[in-house]
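With one protein chain withheld, the remaining protein chains of the complex are depicted in position.
Presenting chain A:
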């Protein structure tokens, strides 16, 4: 088990910092990761960073600590990474004994196990990795907040864009992995939600090395899909999707997991002051900020904002504040981020990007909502079927 502690330079500069009148507080945030073997993918171009998510939490911690030094707050981050087959339950117990504030970077089963173990305590868990829509609905947990958007938030964002562009004849190529299927399912749900449907779809079932044969196979596969405006791709492991672009039978744009994508964060986001967060992150981690990094950053900053505004380190006080109307986080996406009180999901605009530029940002203009336009993305109140937050 790798364990590392970061003590931010909270009190180093106290000589020049005059605290706002608040009781000094000490906060330890536990970052728990269940390691997963990287899935085999065709391309070697984009290795998964070893500090994915963790680096985002570190930048968030540094942001909190800078504010904290004016407030008498002392912030630490403890990262625990459990190897495959390691004692996950034991690691969760240890983390809970150290702090009631946990970020969980783990697959669904491990995430839910952590939530079960924490039940009955005051602890508050932040999911920074799992996008399953049902965790924001029927399978929600009162002690589990989500700063990573769900699949359906991402697909609702993308489909809003398709709708605005009137690209309404759609075909889908979906991979066979569970996450591909979950993404495809979310896409179908979003199309229904916004009054559209798939014209045709097919499964990706090739096992050839596409680096050599994409130009031969992909035209044939996509020829069978008939006529369409946009080809949607569900390939959440980024295995085959990259070989679809420019190899389709018809000259059509590609969107979904590849091509035009809707993600929590992207290096292409530079408006609304985002360039500053990007440069702080790149300076710290030596790479681009990924959606999971952003989710971890947002979790840390949400906790930081709640502690600063309430003056309390108590997890239940923070939970109540985060779900209340006074909380807002400036998340470099042009609108304040808040939590949905019915399922603990962070409300967030979703950038729609190509690798080199922001194309649009959801919610797109014209998608109206009676209370908050951000709630046109993902499970709205009423349709979420989550009773744990009542």
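In the analysis below, a residue touches a chain if its C-beta (ideal position, glycine included) is under 8 Å from a C-beta of that chain, and two chains touch if they have at least 3 such contacts; residues count from 1.
To be clear about the criterion, contacts and distances are computed from a predicted model.
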item	value
Per UniProt record, name of the chain withheld from view ["Glucanase", "PQQ-dependent catabolism-associated beta-propeller protein", "Ring-1,2-phenylacetyl-CoA epoxidase subunit PaaD" or "Abasic site processing protein"]	"PQQ-dependent catabolism-associated beta-propeller protein"
Of A:24, A:39, A:138 or A:273, the one touching the omitted chain in the full complex	A:273
Contact partner of the left-out chain, one of A:58, A:239, A:293 or A:373	A:373
Touch residues of chain A, complete complex, unshown partner	13, 16-20, 63, 66-67, 69-71, 273, 276, 279-280, 301, 305, 308-309, 328-330, 334-336, 373
